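Every protein chain of the complex appears in place save one, which is left out.
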Amino acid sequence: MRKPSKRRSLKTGLPPGTMVHVGERKVERVTIDVIEYNEREIKEHRIDNPDTLVTCMNNRNSVAWINVVGLHDIPTLEKIGQAFNIHPLTLEDIVNTNQRPKLEDYGHYLYLVLRMLYRDKTDGTLVVEQVSFVLGSHFVVSFQEMPDDVFDTIRKRLRTNKGQIRKKGGDYLVYTLVDAIADHYFTVLEDIGDRIEDLQENVLTATGPDTLRTIHAMKRECIFLRKSVWPLREALGALQKSESPLMDAGVAPYWRDVYEHTLHIMDTLESLRDSLSGALEIHLSNIGNRMNEVMKMLTLIATIFIPLTFVAGVYGMNFEYMPELKWRYGYAFIMGLMIATAVAMTLFFRKRKWL
Amino acid sequence: MRKPSKRRSLKTGLPPGTMVHVGERKVERVTIDVIEYNEREIKEHRIDNPDTLVTCMNNRNSVAWINVVGLHDIPTLEKIGQAFNIHPLTLEDIVNTNQRPKLEDYGHYLYLVLRMLYRDKTDGTLVVEQVSFVLGSHFVVSFQEMPDDVFDTIRKRLRTNKGQIRKKGGDYLVYTLVDAIADHYFTVLEDIGDRIEDLQENVLTATGPDTLRTIHAMKRECIFLRKSVWPLREALGALQKSESPLMDAGVAPYWRDVYEHTLHIMDTLESLRDSLSGALEIHLSNIGNRMNEVMKMLTLIATIFIPLTFVAGVYGMNFEYMPELKWRYGYAFIMGLMIATAVAMTLFFRKRKWL
Amino acid sequence: MRKPSKRRSLKTGLPPGTMVHVGERKVERVTIDVIEYNEREIKEHRIDNPDTLVTCMNNRNSVAWINVVGLHDIPTLEKIGQAFNIHPLTLEDIVNTNQRPKLEDYGHYLYLVLRMLYRDKTDGTLVVEQVSFVLGSHFVVSFQEMPDDVFDTIRKRLRTNKGQIRKKGGDYLVYTLVDAIADHYFTVLEDIGDRIEDLQENVLTATGPDTLRTIHAMKRECIFLRKSVWPLREALGALQKSESPLMDAGVAPYWRDVYEHTLHIMDTLESLRDSLSGALEIHLSNIGNRMNEVMKMLTLIATIFIPLTFVAGVYGMNFEYMPELKWRYGYAFIMGLMIATAVAMTLFFRKRKWL
Amino acid sequence: MRKPSKRRSLKTGLPPGTMVHVGERKVERVTIDVIEYNEREIKEHRIDNPDTLVTCMNNRNSVAWINVVGLHDIPTLEKIGQAFNIHPLTLEDIVNTNQRPKLEDYGHYLYLVLRMLYRDKTDGTLVVEQVSFVLGSHFVVSFQEMPDDVFDTIRKRLRTNKGQIRKKGGDYLVYTLVDAIADHYFTVLEDIGDRIEDLQENVLTATGPDTLRTIHAMKRECIFLRKSVWPLREALGALQKSESPLMDAGVAPYWRDVYEHTLHIMDTLESLRDSLSGALEIHLSNIGNRMNEVMKMLTLIATIFIPLTFVAGVYGMNFEYMPELKWRYGYAFIMGLMIATAVAMTLFFRKRKWL
Partner (left out) sequence: MRKPSKRRSLKTGLPPGTMVHVGERKVERVTIDVIEYNEREIKEHRIDNPDTLVTCMNNRNSVAWINVVGLHDIPTLEKIGQAFNIHPLTLEDIVNTNQRPKLEDYGHYLYLVLRMLYRDKTDGTLVVEQVSFVLGSHFVVSFQEMPDDVFDTIRKRLRTNKGQIRKKGGDYLVYTLVDAIADHYFTVLEDIGDRIEDLQENVLTATGPDTLRTIHAMKRECIFLRKSVWPLREALGALQKSESPLMDAGVAPYWRDVYEHTLHIMDTLESLRDSLSGALEIHLSNIGNRMNEVMKMLTLIATIFIPLTFVAGVYGMNFEYMPELKWRYGYAFIMGLMIATAVAMTLFFRKRKWL
């Protein structure tokens, strides 16, 4: 799992509102894609000069979705911040890619930050990336670090005017974006769920240390997801109850829906956690049982031979007067005795269910 | 346990309100059964064309219960949705049979989704199925995937005009349906409780790995039930406090009653969970004790024979001057000594309670 | 412990308000004892025909306590319900003796159901029985399954006009009844507490499997009590805050008092639980330690003799040229060497605190 | 630790408000010490006849602190109750020395009951004693079982007119008394903390069963303290928010302060608990490790000698044709071989870090 960097300490001692990009992964240069749409028309263009964004700000006839990719170019981001009148603390949070998911209401805009999960298109590893949304009266600015995202289906829907998306405002756009992110959480959870089910089938036979490591790796993934979803739940709960004029009443059922999704994700995570604990318990008691079985078997072998060795030792003694030694069938008799003893002990152990 | 499918990921990337049936089990074709009743009369008919449902919608003199079986035929469901003016998000939740139990108030109707548990009439396996209720001013639409259900007694009660059911409105009908579902939860819980009691009796003697697997299987069932009942409790709690005009004040005690039932189910589940943990603890310490007893017994046998073997070894030495070897009763004396040693050690071990 | 039966499933599929007695234990026939009292006079009589209860209902000058024993005779109970205008759901809960403790406010009466614990007078086993109270404006109806109860002291107090009981209303009577039940909880808790203290003293010496079983049996009792007291606490908390006109303000401190008692019971239960967990931990680590000590001792014996046996084996070899064998004191020397080795090993083990 | 007696069951079946002294420890006779003070003067006298207390009640120019020692003389306490118009339930709680800490507002007085901890002056054992405060408009009555207490510093402060105590009312006096009690909790906690720190240092070397017993004894003390402090926290929280006219607004910060102290005590208790759990974990894994080390060492010794014994056994065989036996240096060679084997095995075990 590729997680966001945690070098938060880079920021220690800087004044609040200072923008410091703590991430490692950077695109070559910042790209700004603008999609302006209303029910009748849609315009897409890539902007070079952030100063031209003021026109979006002023065009009140359509909703503008400004998607900013790349967070390392502080001056450009500052210009975007000025164009949309974004508070310095918000800008600081946007570039500090180790934010706790949260919702903040700044009056003229809502700021929502959360984590996007998706699989890298080339190598399939899980990527965790911070996404920030600034929702104004007729614009949505989204900030992400890398060009890959989970929003392609929404762009397509905008272009093809499918569903209600072009008929509704910026709040509905943010909802569809958040819903797309939540849907990808389910994909990741199903993936983990499948692996846990595989594990539960193998756990009764596998005894290697790999199983332990796998269980703990999955536990860590669950902890990480929980840490991402728990505050997201709070943020969406706050959003659902928000009385901001930026939130249209008609969109409320949709927010309630995506909030219910996070509850469902939490439930599923808890179940996965319980399943993992169960698998761990079975695994550990399994290993213990196997080891016990081995030790019991070995000890049984030793226990059968030790008395026999004693008998052999007795007749290896060098006493002058040992009448059995002179007997014609003494050897055969003793050998028979020893075999009989071994058989009797084996039967006894089997009867006691020790063997 | 047959659970609802979890292929939620099929929905990833689709616009909200898109109906996707994620379940596997489908009936041949969707059936729509309508029961229209009031205190005086009752009419039952199966409808082919969902467009005719608008007449139910308009007939305000009786309560209409529309029971829809089969969720795979999206166009038919869309028509039902139009007939009763159901929100696209509700329709999406109805067909997505992996919903978290919840209550949603859409103003002109209440949407309640929960899980129904029952035993298959043919093979007795436990079936888990999602049921959705749409409660309007004088109609109730229920959606389920398969024709089997737990509502037969209620149909009978409607036909025979038994109890108050024909005298009351749609809210009372939904209550009786939910109450029937809750009653089946108790049946399942009693079944698990009986199995746990059997287990507790066997756990002191059984040592096989089956017991461990049984305990974990039952633990998983409890986790699953808990995951179903916990949000149901929330939903019914919300319903009980609901101030929707669709809920008649006279029905409130009934909702409180069924809410108390879910509390009782939760309590019982917690107790079962504790009992299972106790059984697991006893089982594990039992296995450990048995293994310890075996090892102790084996080690005792070895410990008695090792000193004897040493003595035999001593008199097997080939020294020229070993006076005991020449004695007339040396052999008998040494054998006696060894037997005495063995007896003394056995008594000592028994005295120390090791044997 | 004799618990109420759990055959709740008998009710599955019946209309709400249907009275089904789920218990097993039945008295011959239902008895109805009426005590009518006010500050000046007290009348006690046993009633045969429940229809005559209407006179109690109408006599507003005194408080009537109607104690109904036996819940199997549904028609009689229905008549009592009619006499006091009791809601069908309440009647259903009264006869369904597997109810969760709760308080319900039906306007013209309060319904309180809880569990009574007492020791059987003949054989001393613990009996758990459901008691229901219906508190109206000037009457109290109590329902129980068996004639034994914990209310004898209250009857005596009523007859002797001791304390304030005859001066106050029905709410005070219910309080004294509930208080008597709560007092018996303390008796049971003290009993368990004494047994846990015995256990804690024995746990360091006892190692048999009985201790484990005793601990788990007591744990189960604690779980059962907790399940009974937890909802009782909620019910009494609700009662304390109740603004029902049936509750006189002067009685409020008494309800607060009995509510505090349930808090105290909960605290005590939690402590007992912790004590049990501690006793279990000590017991398990004790058993482990004892087993380890045994195994260590046995292994030490083997470890001392194995090298000696090796030495004896060496001088049992048949090499032609073994000069020691020819020595005059070879045997004595080797025996001395072996004894010295054994002593040295013993001392070494003792120094390392292994012995 | 000397705890208050728990024979609560003595009270079963008695009417509410019946005073029963459940404790064992009694002073010879009840003493009543009165301190009347205002900013200018202070009077101390011991009263024999509780009827004279009415004068305190009537003297509104000074604050009266009536300290009652000894709870077994019910008639005397009843007279005190009449003098100050104390509710029967309060009197019942005062003598029932197994009360849950709580605050109760009876309008004309506040009743606060809590537990006082101090070390016995003679033998240093920890004493737990219940203290009750009745705070009226210009009087404070405190009830305790034994003459020893933690209030001597406050009496001195009253006499020397040190601090603000003589300038303020009865509520401030109760605050200083509660504060003195809370301070003694800290002393006890520090004592336990010191013992835990000692334990944590010894836990790595000590292996005896004493350590386990010490840890569990301290755990029990923590559980007991927690049980005392948790409801105290609730009581003081309620007191802090109390809008009783008996509480002067100027004293509010002091109550907040002592409330913060209880929060601090809870935090410290939680930390101590965690530390104890950690110490227990280290102790158990330590014991396990040591035992494992012993067993490993013993098994290693056996493992080295068993193959050697086998070799000696081989050359103890009596075959006629065994060429090695005839060799001149056969014995020396075999002895060398055996020593080499032992050295090689030792080195191998050491290389594998088994030794």
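The letters A, B, C and D name the chains in turn, as written, and every chain counts its residues from 1.
Here, a residue touches a chain if its C-beta (ideal position, glycine included) is under 8 Å from a C-beta of that chain, and two chains touch if they have at least 3 such contacts.
Because the structure is a prediction, the values reported are computed rather than measured.
> Which of these touches the unseen chain: D:H108, D:H184 or D:R233?
D:H184
> Pick out which of A:V27, A:L325 or A:L355 touches the chain that's been left out of the picture.
Result: among the candidates, A:L325 touches the missing chain.
> Need a quick check: the contact residues on subunit A for the chain that isn't drawn.
Here the touching residues of subunit A are 6-9, 11-18, 87, 89, 93, 99-100, 102, 104, 106, 209, 212-213, 216, 219-220, 223-224, 227, 230-231, 280, 284, 287, 291, 294-295, 298-299, 301-302, 305-306, 308-309, 312-313, 315-318, 322, 324-331, 334-335, 338.
> With the missing chain put back, which residues of subunit D would touch it? List them for me.
Answer for subunit D: residues 150, 152-153, 157, 162-165, 175-176, 179-180, 183-184, 186-187, 190, 193, 204, 253-254, 256-257, 260, 263-264, 267, 270-271, 274-275, 278, 281-282, 285-286, 289, 292, 295-296, 299-300, 302-303, 306-307, 309-310, 313-314, 316-322, 352, 354 touch the chain left out.
The rule is short, and it goes like this: only the chains that are shown with their structure count from here on.
> Have a look at where subunit A meets subunit B and say same if over half of the interface residue numbers show up on both copies, different if under half do.
different
> Fit subunit C onto subunit D over the CA trace and report the rotation angle, somewhere between 0 and 180 degrees, nearest 5.
Going from subunit C to subunit D via C-alpha fit gives 70 degrees.
> If you take the mean of the Cα atoms for each chain, which one ends up farthest from subunit B?
Measuring from the centre of subunit B, the most distant chain centre belongs to D.
> Taking each chain's centre as the mean position of its Cα atoms, how many Å separate subunit B from subunit D?
Chain centres of subunit B and subunit D, defined by C-alpha means, are spaced 43 Å apart.
> Using the touch rule from the top of the page, what residues of subunit B touch 2 or more other chains?
Answer for subunit B, listing residues that touch two or more other chains: 295, 299, 302, 306, 309, 313, 316-318, 322.
> Could you draw the chains as nodes, link the ones that touch, and say if you get a line, ring, star, complete or other?
If you draw each chain as a dot and join those that touch, you get an open line.
> Which chains touch which?
Pairs flagged as touching, ordered by label: A-B, B-C, C-D.
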